[in-house]
Each structure stands twice: as structure tokens, then as C-alpha cells.
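Written out below as C-alpha cells is the structure these notes cover.
Here the complex is missing one protein chain, while the rest keep their positions.
A and B are the chain letters, set down in written order, and residue numbers restart from 1 in every chain.
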Amino acid sequence: MADKRFFTVAGPFRLAQLAELAEAELGPRADPGALFNDVAPLDTATPADISFLDNRKYVSQFEGSRAGACIVAREVADRAPAGMMLLISAQPYRAYAKVAQAFYPVRIPVGGVAATAVVDPSAKIGPGCRIEPGAVIGARAEIGDHCVIGANAVIGDGVVIGDHCVIGPGATVSHAQLGKRVTIYPGARIGQDGFGFAMGPQGHLKVPQLGRVLIGSDVEIGANTTIDRGSGPDTVIGDGCMIDNLVQIGHNVQMGRGCVMVAQSGISGSTHLGDFVAVAGQAGITGHLKIGSGARVGAQAGVMKDVAMGETVGGSPAVPMTEWLRQSAMLNKMARK
Amino acid sequence: MADKRFFTVAGPFRLAQLAELAEAELGPRADPGALFNDVAPLDTATPADISFLDNRKYVSQFEGSRAGACIVAREVADRAPAGMMLLISAQPYRAYAKVAQAFYPVRIPVGGVAATAVVDPSAKIGPGCRIEPGAVIGARAEIGDHCVIGANAVIGDGVVIGDHCVIGPGATVSHAQLGKRVTIYPGARIGQDGFGFAMGPQGHLKVPQLGRVLIGSDVEIGANTTIDRGSGPDTVIGDGCMIDNLVQIGHNVQMGRGCVMVAQSGISGSTHLGDFVAVAGQAGITGHLKIGSGARVGAQAGVMKDVAMGETVGGSPAVPMTEWLRQSAMLNKMARK
Partner (left out) sequence: MADKRFFTVAGPFRLAQLAELAEAELGPRADPGALFNDVAPLDTATPADISFLDNRKYVSQFEGSRAGACIVAREVADRAPAGMMLLISAQPYRAYAKVAQAFYPVRIPVGGVAATAVVDPSAKIGPGCRIEPGAVIGARAEIGDHCVIGANAVIGDGVVIGDHCVIGPGATVSHAQLGKRVTIYPGARIGQDGFGFAMGPQGHLKVPQLGRVLIGSDVEIGANTTIDRGSGPDTVIGDGCMIDNLVQIGHNVQMGRGCVMVAQSGISGSTHLGDFVAVAGQAGITGHLKIGSGARVGAQAGVMKDVAMGETVGGSPAVPMTEWLRQSAMLNKMARK
């Protein structure tokens, strides 16, 4: 059960309600009227909890779980322990997300501007916003409705933030425009100067960075991630992108809708990504490339040329994933001889 | 000598006192009553300073050093310059640590809550704490005795911090419980949501992150490092772990006692480490793995499967270190032909 110091549970819910939310089918022995108090992981769930099985690595935990109900794929349903009710779903993790959101809805924070927050008189703050202690909001900034500006976060002059955004504590945002329902995690840095200078033996000469960061709606940007503003063009993050912690995004990068970047990955300046590109942890993409929609970049890969739509690449320098796997297998074999 | 703008030296100490602290043996020409004023590196030490030699790369600096005394291993003692007194130790760096701690003891900061700090009335603050300007402490948080909450740090609602902890300036901690003598460096991010969502072409669906971060005692967490809270299980950092700067630790990761993670390394979600695992710089470990106690992961390695107790791995994808070295040597040779 989630620690009550930090979380407040809603519910209980009847299994039928949860099945409807989850767009899941009730299993054969499921009692639609059964009440559940909470969600819990397989290994700590009690008969009053509903759990889920998504990663097949955990089937043995599933077989031994005391959970009263579980969301699973049809293929593993027959491995359920006796007495466990099932919700059958083709996408158990997605179904669980909906059930968990019901038990733990996002609570609308109490509004108001903290006494030690500093809001420029020319800034506009929408109704229902919560401006936490020490937050600083610059001249002419515009904050939409029901936003949270976390403690000690800094919003620069002129920044525009849409409705229902959450800016984490200690984050900084400048030269940027955000859509709706954007979550910026603690310590993320948005909108500072890109790494633009003319190198030379007589010294490196700074190039003014005259673009912005444009962020769509329903975007998450992880803790301590850095997104530089454009140098002239803008840096653009499309709707629904999910960016993890400690990611670097250089100036003029453009990402389409629904892209995913895992922790510690990075994209150099002026590279363009299509929609739903997935970049795994610690991977890097050099500058001025085009990465097609649906492309996937493996963990620690180093992408040095364009990647076609739907292609999966791995290795450094990156090659098609199947070639990289072949290279690795071949190397292993040769070195063992 | 350490710059007096920043450091205050204790002492002087007699060589016999230092030998006792360091659990070291006095060398043949050492005068137990000789007084030393400070510690210093080999190349800048004066006759009033005590120095140390640990890394054999610096033997020539040792041979030319003006240090009045030096902590060394027995094997290199005969390379000492004339007139230098020696403290002989099987672990010179450890011995030096104890001597340096004597000259530069951790000073207990002056307590009190700064005027611009914001402490929720329901928070409990132990005696002797120092709450610096701009720090924000949330509702029901509990801070132990003699802690420092640095300037502009943010401690979330309900967080529990043990005695003698130091939270660096600008760090943020939420949904977490810390043991005693934990040091969180500036800008570290502890306890934010993990990167948990159900991916899908109809958009990525956020999964509520319902766990905590549990940190043991005597732990250090580096500057701008990010540790996400668990998704349901907790993220756990065992006693005595040392985590460097810019490290990423995903949700549900569990680390045993005394693990070491060097800068810019990362561990994906739900991977479990045993005790005294060492992960070198820029290495990555994917999710849902088991890394045995005493295992070592080389710099920039990419670990994609379980690692057995005591095993050392390298390369990406990682293989046993000896195989990786063989692969690298073989590649070099072949490419030269």
C-alpha cells in the first residue's frame, strides 16, 4: 500500500468499475461487485488489492501473489493462483495505469501565491494557480489556469505557460512557450543559450542565441534535463513527448509528437526527429540529422547519420540493429577462440 | 596549504598522534614528537606538512617532495627523499583520510532557521539544525538533529531525514526517508516520479508512481544526480553507498550496502544490486536485472544481462572483462593489418 505520509488513496472501487475504466474483460471467476481498496505490486499485494502483470519476468511472482485481483494478458491467465480474480487486457500496463489513476487521482493543489514568491507585477497568473515559496516569475510572463510553480522555480521574462502545467521545484524556464498539461520535473533547465560559438585559435566567439523553446501539450520533461533554446530557428518539442532525467537537447532540435527519450540520452543541435521516435538510455545523436518517424535508437547507440522511418539502430557508430547484434555475436565468438 | 578563505585548519599534531589516528607504523627515521601543521599534496608540501603517496603514478613526485612526512606503503618506502619521515600503511589513502579529517574536522554549523526559509508549521525540526536562507520544508516533514538544509533546497511534504544529514543548496527531496549522516550534494533530485507510462500510438499514459525513496545511513549522493521514487515498490539505496555526480537511478532500483556509482552512470528501473557493487563512469545497466554482490562494471559498459557475484564486466553490450579486453586487442590488431 502506498505510504500515507505521501499518498492519499481514493476508492474503494468495485471490480466492475475498474474493468470499465481499464477497458478490460472480467475473468471467469471474477465477482463484478467485489470491492478493492488499493493497487499494489504482485509481491506485496493483499486480498483487498488489485495488481497487474505486464513483464513476463514476473510470472512466478504472479503465481505466488496474494492479490485479490490482477490485470493480465489472456495468455498467462491460466497461471493465476486459486482465488485470484482476473481482469483480462491486451495491454495490461495501460489498463493498470487507468486503474491506478482512479485510486490516486492527481489532486488539484490549493491555489495562491506564497508570501516569499516574487511575481513581477506585469506577469499574468491564471485562476487556481499555486505559486510556491521562493518561486520567481518574471516580467510579462503568462501562466495559465490551475498551474503549479514549484518552490524556488524561476520563470523568465515573457515565458508563456498553458493551463494545468506543473513546474517542479528548482526548475528554470526562460525564452519558452509551453502548451497545456506540461510537467517539468525538478531542476530541469529550459531555454538557456545553446552551445553556439565560432571556434578559433584566437578564442571562441559567442553567437547570440535568438530562438525559443516551443513545447507542445501533454509533455513531460525529466529532472535535471537541459533543453537549449534555438539559435535563430526554435527548439521544438511536440505534443505528448516523454523526456526522462538528465537528457540533453541541443539548440534547434525539433521533435515530432510522442517521442520518448530515456535518461542520459542526448541530441545535438539542429537534428530533427519525426513522430514517436524512441531513444534509449545514454544514446546520442549528432547534429544536423533527420530521424524518421517511428525510428528506435538502442541504449548507448551513437547515431552519426540519418535514420529512416521505422528503422531500429544500435551500436556506436550506429548501424541497423540486426547488423549490430551480428557484429557483437561475431566479436564474442572470435575472441573466445 | 588549504586556502584560508574556505578552510580552517586544526592542529598542529605530533607525528605519533597522526600515526595512531592513521593506524600506521612510524618509519625508521620518524620522530614521534615532530609537529605538523597541515596536510598537502606531494608537489606543494613543505617540511611542516604531511602528505601521502597512494597511486604509483606519482612516485617521482614522492621522490622529489619537500614534505616533512609522508604516508606510504612499505614497498615504496625506500624511494623516500632524505630527511622525509614516513608513516607506513598498507592502505595509505585510507590512512591519509583519517589524518586529513583530523586537520579538517567537519565543523558543526551554527544552528537556526534563516529569516527567508519557509518551514511549514507542522514540520518537526530537531535541535541544532541549520536551515539556510530560502530553504523550504513541507508539511509534516521531520528533520533530525544537527542537520543542514542548504540555501534554496526544497524538502517535500512528509519527508523524513535522520540526524546529522546535510542537504546541499538547491537540492530537492520528496517522497523519501533518509537515515543518518546522509549527504545530498547541490542540485540532486530525490523522489520525483519515475519514468513510468504505458506507451502507445494513441499517446503515452502516465502510470502513478506510488513508491518512495528509502536511503540508508552514511550515504553520499552527488551533485545533480537524480533518483526517482518507486512506482509501487520503493527505490532503495543501502547503507554506505557512494554515488557521484550526474548519476541516474530509475524507479524501483535497489542497491545493497556500500555500492559505488561513478559520475554519469545510470541504472534503469527495477534492477537490483547486491552489496559493494562498483559501477564505473558513464556505464549503464538496463532494467529488471540482478547484479551480484562485489560485481564491477567497467567505464562506459552497457550491461544488458545479469552479472554474477564478484564478476567484472566491460564493453557494450557488456561481457566478462577479460573477454572484452581480448576483443579490443583483437580488433586493434586486425585493423592494423
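Just so it is clear, a residue touches a chain if its C-beta (ideal position, glycine included) is under 8 Å from a C-beta of that chain, and two chains touch if they have at least 3 such contacts.
Please read all numbers here as calculations on a predicted model, not as lab measurements.
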item: Touching the absent chain when the full complex is considered, from A:P12, A:P32, A:G83 or A:P317; value: A:P317
item: Of B:R14, B:R66 or B:K98, the one touching the omitted chain in the full complex; value: B:K98
item: Selected residue (touches chain absent from view) among B:S65, B:Q192 or B:Q300; value: B:Q300
item: Absent-chain interface as seen on subunit B, which is shown; value: 2-3, 5-7, 39-41, 43-44, 55, 57, 91, 93-94, 96-98, 100-101, 103-104, 114-116, 132-134, 150-152, 168-170, 185-187, 218, 220, 222-224, 240, 242, 244-246, 258, 260, 262-264, 276, 278, 281-282, 299-300, 316, 328, 331-332, 334-336
item: Those residues of subunit A which, in the complete complex, touch the missing chain; value: 116, 118, 134, 136, 140, 152, 154, 156-158, 160, 170-172, 174-175, 187, 189, 192-193, 195, 197-201, 203-208, 210-212, 224, 226, 228, 232-233, 246, 248, 250, 264, 266, 268, 282, 284, 286, 288, 300, 302, 304, 316-317, 319, 323, 326-327, 330-331
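The definition used in the following text is that only the chains that are shown with their structure count from here on.
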item: Distance between chain centroids, defined by C-alpha means - subunit A, subunit B (Å); value: 28
